[in-house]
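All protein chains but one are shown in place.
First chain written, first letter: the chains are A, B and C, and each begins at residue 1.
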Amino acid sequence: MTVHQYQPRVYHSALGSFTPVLRIASGDTVVTTTVDAAGQDSSGTKVTSGPNPQTGPFYVEGAEPGDVLAVRFDRLWPNRRTGWSSSALAPNVVDPSFVTEMPSRQKSPRAQWELDLEKGTGTLVEPETRPRRLILPLRPMLGCFGVAPPNRQTISSDTSGTYGGNMDYRGFVQGVTVYFPVFSPGGLLFVGDGHAVQGDGEITGTGVETSFDVAFTAKLLKGKEIGWPRAENEEYIMTIGNARPLDQALQHATSEMLRWLLKEFCLDTRLTHILLGQCVEYDIGNVFDPAYTVVCRLNNRWIRLLK
Amino acid sequence: MTVHQYQPRVYHSALGSFTPVLRIASGDTVVTTTVDAAGQDSSGTKVTSGPNPQTGPFYVEGAEPGDVLAVRFDRLWPNRRTGWSSSALAPNVVDPSFVTEMPSRQKSPRAQWELDLEKGTGTLVEPETRPRRLILPLRPMLGCFGVAPPNRQTISSDTSGTYGGNMDYRGFVQGVTVYFPVFSPGGLLFVGDGHAVQGDGEITGTGVETSFDVAFTAKLLKGKEIGWPRAENEEYIMTIGNARPLDQALQHATSEMLRWLLKEFCLDTRLTHILLGQCVEYDIGNVFDPAYTVVCRLNNRWIRLLK
Amino acid sequence: MTVHQYQPRVYHSALGSFTPVLRIASGDTVVTTTVDAAGQDSSGTKVTSGPNPQTGPFYVEGAEPGDVLAVRFDRLWPNRRTGWSSSALAPNVVDPSFVTEMPSRQKSPRAQWELDLEKGTGTLVEPETRPRRLILPLRPMLGCFGVAPPNRQTISSDTSGTYGGNMDYRGFVQGVTVYFPVFSPGGLLFVGDGHAVQGDGEITGTGVETSFDVAFTAKLLKGKEIGWPRAENEEYIMTIGNARPLDQALQHATSEMLRWLLKEFCLDTRLTHILLGQCVEYDIGNVFDPAYTVVCRLNNRWIRLLK
Partner (left out) sequence: MTVHQYQPRVYHSALGSFTPVLRIASGDTVVTTTVDAAGQDSSGTKVTSGPNPQTGPFYVEGAEPGDVLAVRFDRLWPNRRTGWSSSALAPNVVDPSFVTEMPSRQKSPRAQWELDLEKGTGTLVEPETRPRRLILPLRPMLGCFGVAPPNRQTISSDTSGTYGGNMDYRGFVQGVTVYFPVFSPGGLLFVGDGHAVQGDGEITGTGVETSFDVAFTAKLLKGKEIGWPRAENEEYIMTIGNARPLDQALQHATSEMLRWLLKEFCLDTRLTHILLGQCVEYDIGNVFDPAYTVVCRLNNRWIRLLK
């Protein structure tokens, strides 16, 4: 169970079978950093270009197609005191007839935020708000992370799929474990695109974008097959579908939840349907990226009860 | 501020310009009952047929097209000790290739629930679960309610639109105030389709269906124009979009939220976009009915801060 | 086989169980007229208001729920020498980010057309085009027609469903027979919304709108069940799906085509799938109305070959 310190020297704005930056064993922890979506590091210096530059890939020894990688986020926290966000909603999240009433995204200057990393708050400083300031509780999360996609594809970090990618789901915070199918030897794990805060849907196309300290522990689960990313926190099991329209993302996530409950928790089929019908929860990850994201969640107390 | 007791003698499985069952003044309260989605009343007797038989319509004196009706749910609670739910997910909520792995909806007998109205719990009794029982906290809500649709249409209570209808949103519980545009003289308010519990999306096509005691207070807001249903509880303001696909329902709800914040709360445009980007929350009401439902929510403390 | 002359005195901007204007027997022909989408008759006089005022309903003796009405359009031809069209595309047919580059629909004056009913051409006269005029061949079609919807609903003539309605499909021309499921006693047939010309998708929200002479022959087919409108011309059989998004309209139309081929033409299942895979044709009826329309077509020579 080694702890690796890794200081990135290279970034990728795509997920693919790039040369690994570090080889780790199952159970190892990596302590590293990510730059913000525009390539700025902890000192605010632009060290690479976007979109969503990724730190990695990390090669997990022994990982082969058909396995699963479990990635636990031990720490996800901004490592600088500034963040920025877009100040205009994306045109695709409003009625087509309403688009002309929207401010231009090109002409709307970025909003600027001041992050208090000790108190865990973000304050909007540009535009300034008076008489009271807009101070939000931080909920730091990773927007884009995942493994090398299937069939040796190299896919831009602006979109997502079965391999993860730019899911922009506000529930991917410290303490969550995310499971990915392995498509390439070593799995090839990428992390990036930290958001200090983000609303559902990432409807302006950004969270409060900033650079992050990231620590994660990767475990290899041999011979465990999954179709879409899965995740767990203390309370919930979650499945993630990435596609357009939202309807299809929801179908992917719901099908994966059924597979999980039926094949691994071995719940009774009729009971599983009854339970999901009354207890399922859905979150909208993003409605901005080329593929939208829907998360299907179930409180694990119901599962514990029925097993 | 009269309190009217109304015992229904007629039900409608559509929303439209039917003969009012009661005329009330703005500010009046109506205490009534609803039958379940299959037409069964508090004694379990089938007194009418579905889908979603509606109690009403209630005519609010003075309501004219271009006004708004505010309906506060003072009480929403089951009035019998049994409920039922479907025991099979709808085929449209899973991947098309997964449908053949699903149990048949036709052949899956309804699940039966026992409701403890004092403790506020629902227990699954058929199928029985062992060794432990599945006991869910009740969260009674109305699935289908609204006003007469525009242009003197009469529209089945299985779908929804700008006038409300079958939205099947689990957030429509006791204590919430819902706002509807008025399209017909008197507004013509309908209520029905109580669910003792329901998951997001109503993915089996039912909640735990049962008959309800319903008390609501209706207020007329003259000359206040809205495009889609709006709602408020102590913490949130909400806008509701009804359409397919989910993407379009989300567009309706988001556009209506922008109109609310900009035109009535008179927030600054750029600030509104920044705020929504980081603080908006979306709920998926239903993905089962002909029109899906997405709810756009904003915690009212951010608005109070910025006004 | 009576031929009825019917001169409309009343119009409906919805399809529903209105009082029949005429009762006819199966096999009878009705010779009547329709006003344009804005309510203007053959003299250009506005005699009613839109949207899509319908002539009818016509009651077919003996028609009961579970039957099918076959409506053959014997004549569909403009009955005045002017037409008009919108001069701006709908915002929902272009990319959300492109909407701001579009002319305003509100501020774009209607285009005006001159119809030569003998030559069968339409000439754009406002805006005038120079040095050459834009002269299109007429292909007169009905945009909105159908029967009373199921469950005694009354639904605006701006949308469509299993009962027909505002399908705006350019293939509904003279010589075509359209089949509707019967939901109400008498079927209650409506016709309206003539277009002298129309592109696929009705992407400006109008064809070349004008008043029409309409003659149709209605036949009752007892006990023949269909799920969606079907149609036939000399070359093709067609099924029509109305829904959003287009994907769902296409699913409705394709399912109905399969039902037709398998249950009524009794083709072999595997052969039907092979045949459709290589010979199916799809048309996009409209992408403007609340429900979009997709038509699934198959050349009947393949069916004749395989029966």
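Just so it is clear, a residue touches a chain if its C-beta (ideal position, glycine included) is under 8 Å from a C-beta of that chain, and two chains touch if they have at least 3 such contacts.
All values reported here derive from a predicted model rather than from experimental measurement.
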Displayed partners of the chain not shown (whole complex): A, B, C
Residue among A:141, A:155 or A:287 that touches the chain left out of view: A:155
Contact partner of the left-out chain, one of C:15, C:89, C:115 or C:237: C:89
Sole residue of C:70, C:218, C:275 or C:291 that reaches the chain not shown, by the stated touch rule: C:275
For subunit A, the residues touching the chain missing from this view: 13-14, 16, 150-156, 243-245, 248
Contacts of subunit C with the absent chain, listed as residue ranges: 85-89, 92-96, 98, 101, 103, 108, 111, 124, 127, 129, 132, 134, 136, 197-204, 206-208, 244-247, 250-252, 254-255, 258, 268-271, 273-284, 287, 292, 302, 305-306
Absent chain, residues of subunit B that touch it: 90-92, 96-97, 99-100, 104, 245
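In this text, only the chains that are shown with their structure count from here on.
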Whole-Å gap between the CA centroids of subunit A and subunit B: 32
Multi-partner residues of subunit C (at least 2 other chains): 245
